[in-house]
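Every protein chain but one is kept in place in this view of the complex.
For reference, chains read A and B in written order, and residue numbers begin at 1 within each chain.
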Amino acid sequence: MPDLTFSSFVKKALARREATLILLLVVLLVPISIRSPQFLSAKNISTILNDMAILAIVAIGEFYVILSNGIDLSVGSIIAFTGMATGMINQADHGFPPILLLCVGMGIGLLMGLFNGVLVAYGKIPPIITTLGTVNIYRGMTFLLSGGTWVTADEMGTAYVGFPRHTFLGISNLLWIAFLVIAVFYYFSRFSRTGREVYAIGGNPTAAKFVGVNESRIRVVVFLISGMLCGLAGALWTARYASAVNEMATGFEMQAVAACVLGGVNFSGGSGGIIGVVLGTLFLGVVTNALPVVYLSVFWQTFVQGLIILIALTLNTVSDQRKMKKLLAQRRG
Amino acid sequence: MAEKTDLVAKGRLIDEMSIKNRLIEFFTQWEVLLSIIFVLVFVFFTFRTPYFLDWFNLMNATFQFSEKAIMALPMIFIIMCGDIDISIASIIALCAYAVGNAAQGGASIPSLIFIALLVGTLAGLFNGIMITSLEMPAIAVTLATQSIFRGISVGLLGDQARTKFPTNFGFFGQEFIPGTVIPFEFVLYLLVMLLFAFILHKTTYGRRLYAIGNSAEAARFSGIKVKKMRVINFTLTGFFCGLTSILLASRILSVRSNIATGWDLEIITLVVLGGVAITGGKGSVYGVFIGSMLVGYMKFGMGLLKFSGTLMTIVIGSLLIIAVLLPRLLDLYKANRKLRLQQERRE
Partner (left out) sequence: MQEALLEVHNLTKVFPGIRALDDVHLTLRSGEVHALIGENGAGKSTLVKILTGVYIPTNGTLTLNGKEISFKNAIDAQQAGIVAIHQEASMFPELSVTENIFMGHHLRNPKTKKLDWKTMTEKTRELLARMQLDINPDTLVKNLSVAKRHMVEISKALSLDADLVIMDEPTSALTGREVEDLFRIVRSLKEEGKAILFISHKFEEIFEICDYYTVFRDGQYIGEGKVADSDEDAIIKMMIGRSIGHLYPEHTPKIGKEILTVEHLSQLGAFKDISFKLHEGEILGLFGLVGAGRSEVVRTIFGIDKSSEGTMILDGKAFKPKGAMDSMRRGIALVPEDRQKQGLVLKMSLTRNISLPVLTNLCWKGIVTRKKVEKEYVHEHGNQMEIKAAGYHVDVDAETLSGGNQQKVVLAKWIGTKPKILILDEPTKGIDVATKAAVHQFIADMADKGVAVILISSELPEVLGMSDRILVMHEGYQTAILEAKDATAESVMRYAIASVQREATNA
């Protein structure tokens, strides 16, 4: 029978990665806000959230690939290509509706994800190699598409550039889209068979096969999701930063992977959740934005991010190993 | 009984193979295919542009790829064991920062070299220890240290550059072997390459690398110190990051925090393109050598033909995928052939 006492609830909550992250966020925010009260102002919070929205969208795509025991290194290049494509469409036709541009971005992203997925699922090429190849191919295609030039702010339509900033009920469109993506994929991973089957493939592919999970299909699906979300992110990126350059989002895959690792997603697949990933993203955002508060130059951002990831990894591993030992002791003292 | 004779049968099978079959066996090896592609590329560019097949140009072109080609060598060892290191560009940046800073303070050339090698070795050692002692996947750890090592140089250097170096420091990355048109860098690469070929193919260490890559567990049961060797691989790679940072700093005589950005993936590409299996246990130094030369000279040739560098990235990306896909198809083909041959023999 379920144990309903308060202490067991706390214990269970603490055993979950999400709760630990929220706790850490609070622990982090208290001294920061004491030191710099305006850190928690509505305006600053909204800045942080808007800054992290695109990363959250991409990290969710990356999450599914890592969940299936893969990795997608091509996310930055997909963002660049789709961002460039939507930027150029907008450049040619300022009247093109922004919503349609987002759809175009997602469509292109889907195709690029499909290519990755087919190579992994049917070509049996390890995900790391496949996406190491396509990170180059897609980036090269971006240059070919643009002819080496870029799309600047004054060449873009105001409707498109303004789209992410426009607010609805006091919240920017960019944030609404991020919320929508989070909600859809939360639902997907909790309440759809395919969503659960990704966990099965990542956790134990042999056992998954035994219960009838189609491995190739799942491998394609995760790359489709990642590609589609990168496409969406690309279209948003170009609008938000009001420019499309060939080098955009270079190295963004590392940030996406970092958000997942912070969110408790296991590198060997099969565990983790959307909420964790979102909190991981938020954590990265808060830390980055808090650097000036502790009088650390923004140049230290990369270092701090790396350090946090390493600490998160170490904690994950050590706690897993300790749990394992406890179980073993239970078995044969 | 079947199993008593199959060894003998297998031997006879190879013995009885016709010349045609032997040729097929030979030409379906990845290293051989790669060499053929390399020759074809050379011939192609020679016919397309008169500037390609020119001793001086060919040698001068090596400046563009020698450093990455050097880094691909220790990376073979890492990938051979089924690990990966995506922090090498950051280690190079960290070493380059240390070198640039020390040079600013007036350090001599020997001490600059010492500093670079020391910093690189320590960084590599850190990677290796984190990966083996905590039993975490190499890609996760080096993802974190990628940011950490790069972050130190970004944090300390900011948007500044270090450009003051001792006189003669430019020798390592810019000069030629006196009296020839052969760059010092390239000669150094060839020497290091021979050293690695020797270690991988002729020593106990190399033999054990193959064993670990194919089955770490069987290797452990055979008395091989798997963890220790993996740490050595990462440390060695760190050491060569230090060496490369000297060459790179010497070549461009300017150290910024974004130095060598993106090299990780390029270098891993060279190794995999050279036929080293990402899952470990398979590959040769010769393959990586030819792969590095192929990529280097394709870039050079396409530059001469005024192709944009972008087309090159597409070609390299595609080559990488083909490099993995093709041997798999070849293996399948070979396995089918073997079966067919066996059946023919029985009948």
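Here is the rule we go by: a residue touches a chain if its C-beta (ideal position, glycine included) is under 8 Å from a C-beta of that chain, and two chains touch if they have at least 3 such contacts.
Remember, it's a predicted structure, so these values are computed and weren't measured experimentally.
**Q** Looking at the whole complex, which of A:K124, A:R165 or A:K323 touches the chain that is not displayed?
**A** A:K323
**Q** Please pick, from A:S68, A:N116, A:N266 or A:Q301, the residue that touches the omitted chain in the full complex.
**A** Candidates A:S68, A:N116, A:N266 or A:Q301; residue touching the omitted chain: A:N266.
**Q** Touching the absent chain in the whole complex: find that residue among B:M75, B:I131, B:A219 or B:I246.
**A** Only one listed residue reaches the unshown chain, and that is B:A219.
**Q** Specify the residue from the set A:F143, A:Y160, A:Y199 or A:F303 that touches the hidden chain.
**A** Missing-chain contact among the listed residues: A:Y199.
**Q** What residue numbers in chain A mark contact with the hidden partner chain?
**A** Touching the missing chain: residues 2-3, 187, 190-193, 196-197, 199-200, 203-204, 206-213, 266, 270-271, 323, 325, 327-333.
**Q** Tell me where the left-out chain touches chain B, residue by residue.
**A** Those residues of chain B that touch the unshown chain are 1-4, 6-8, 10-11, 14-15, 202-205, 207-208, 210-211, 214-215, 217-225, 281-282.
Keep in mind that, in the parts below, only the chains that are shown with their structure count from here on.
**Q** Which residues of chain A touch chain B in their complex?
**A** So the residues of chain A touching chain B come out as 71, 73, 119, 123-126, 128-130, 132-144, 148, 250-251, 254, 257-258, 261, 267-268, 297, 299-307, 309-310, 313-314, 317-318, 321.
**Q** Please give the residue numbers of chain B that touch chain A in the complex, ascending.
**A** 84, 130, 134-137, 139-141, 143-152, 154-155, 157-159, 257, 261-262, 265, 268-269, 272, 278-279, 308-314, 316-318, 320-321, 324-325, 328
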